[in-house]
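Now for chain A:
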Amino acid sequence: MTGAPLLEVRNLTTSICSSGGAVTVVDQVSFSVAAGRSLALVGESGSGKSMTCASILRLLPPSGRIEGGQVRFHGQDLLTLPEREIRRLRGRRIGMILQDAMTSLNPIMTIGDQLGEVFRRHHGVRDRAERRRRAVAALEAVEITGAAQRLDSYPFQLSGGMRQRVCIAINIACAPDLLLCDEPTTALDATVQQQILGLLKRLQRERGLAIIFVTHDLRLAAQFCDEVAVMYAGRIVETGPIGAVFAAPAHPYAEGLLAAAPELGAAPGRLAAIPGTPPAPGSVPVGCRFAPRCTQAEAICSTAYPDWFDWQERSAACWLVPKRLAVPARVVETTA
Partner candidate 1 sequence: MIPSRFRLALLGAAILSSLSLTAPAQAIGGKPAVDKDTLVVALSAEPGNLDPQVAPSVDSAKFAWNVFDTLYGFDRTGKLEPRLALSHEVSADGLTHSFRLRDGVTFHNGDPFTSADVKYSLERILDPVTKSTRRPYFINLVTSIDAPDAHSVVVHLSQPDGAFLNKVAGYLYIVPKAYTQALPSPEAFAQAPIGTGPYKFVRHEVGRSLELTRFDGFWGERPAIRNIVFRFIAEPSSRVHAVLAGEVDLVTEVAASDVDTLKTNHGLEVLSIPGGSPLHVRIYSKDPTSPLHNRDVRLALNYAIDKDAIIKSVFRGLASPLTSIIPSSYPYGANPTLKPYPYDPQKARQLLAQAGYPKGFETSVYFPAVFARGAGEAVVAYWGQIGVKAQLKVIDYVAFNRINNVHQSGPLAFSEFGNAIYDPIHVIGGSVSRTGTWSDYDNPEIQALIDRIESVSDLEQRDAGFREILRRTQEDGQAIPLAELALNYAQDSALQWQPQIGGWSLSFRQAAWK
Partner candidate 2 sequence: MLIYLLKRLAQSAITVLFVVAIIFVVIRLIGDPTHLLLPPEATEADRVVLRHQMGLDRPVLVQFGAYLAQLARGDFGISYRFSLPAGQVALHALPPTLMLASAALVLALGIGIPLGVAAAIWPGSVVDQFGQIFAVLGQAAPPFFFSLLFVKLFSLHWAWLPTGGYGTPAHLVLPALALGWFAAAGVARLTRSSMTDVLGAEFVKFARIKGLAEQEVILRHALRNALLPVVTYVTLQFGLLIGGAVSVEVVFAWPGIGQLLYDSINNLDYTVVQAAVTLTAAIFVLINLLVDVAYALIDPRIQHG
């Protein structure tokens, strides 16, 4: 990987307190993203991937709290920044796109105003006409035709795809370094999906944008991202270059996921579903959390949490890694 990573996440832990008390939803998560590269965060819903993104920007719901860990962005730990400082980064250095484009825009404000806001906030552009001019430029950058007329229309007058483009425009308006995408295309139909992904790819290439792409659609991840991190029950169980991981998944859960994905699955024909369901947050089993559903689980799996094995830029947390891949894997650390 070229140069120091743009974003380095170390043992990030986040919990949500509900009526039953605090529940850990992001547990000792670590990964990193270099400038211009894109990382896919995949896993079933409820695995904590969205919460990870939210934690990076410290935009947790009222009941959420970051328990520990570090999030180094350009070497600076975002978790210790005062609120005023992190607020200056949001929308300027780090952007984020949400899943449901339909409700991401304020229904009673024009597109122009919602775009102009960013310029006023971060670049101190007082003059309204100047803001409108920049807004048109931002809309054109996301391939929206007739941008000038769009400024005075309202969100409900636009299609889903169009709205997602506006969200992207808003996020890239101030040329951020990192763009978090929380399942940006799930709510869109296939053709629009490809257009949005194509747009993101182009922006990444032109602007050296680092992208974290949260999705449960492995096919999209493979087509779009460079690296992948598979999450299960709040933890990362496997990371590495996406081609290598999808070709030969080290962790049984990753293998199961791939088997469930249509084209990518090794065995054509019947799709293999992974039996059982992920543990509910707060009632996590001892040892490897996937053990109860793992077909190749051994005694040790359900007693001790697997070590973190590391080889050829790949890593996975599963006792069976040495056995499954005839490659000398180095133990990096043992985690609780």
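As a working rule, a contact is a pair of C-beta atoms (placed from the backbone, for glycine too) under 8 Å apart; a residue touches a chain by one contact, two chains touch by 3 or more; residues count from 1.
Basis for inclusion: all candidates are chains of the complex that A comes from, given by their letters.
All values reported here derive from a predicted model rather than from experimental measurement.
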Exercise. Touching chain A in this complex, which is it: 1 or 2?
Worked result: 2
Exercise. What residues on chain A touch candidate 2, complex-wise?
Worked result: 57, 59, 61-62, 87-92, 95-96, 98, 100, 103-109, 117-118, 121-122, 154, 156, 167, 170-171
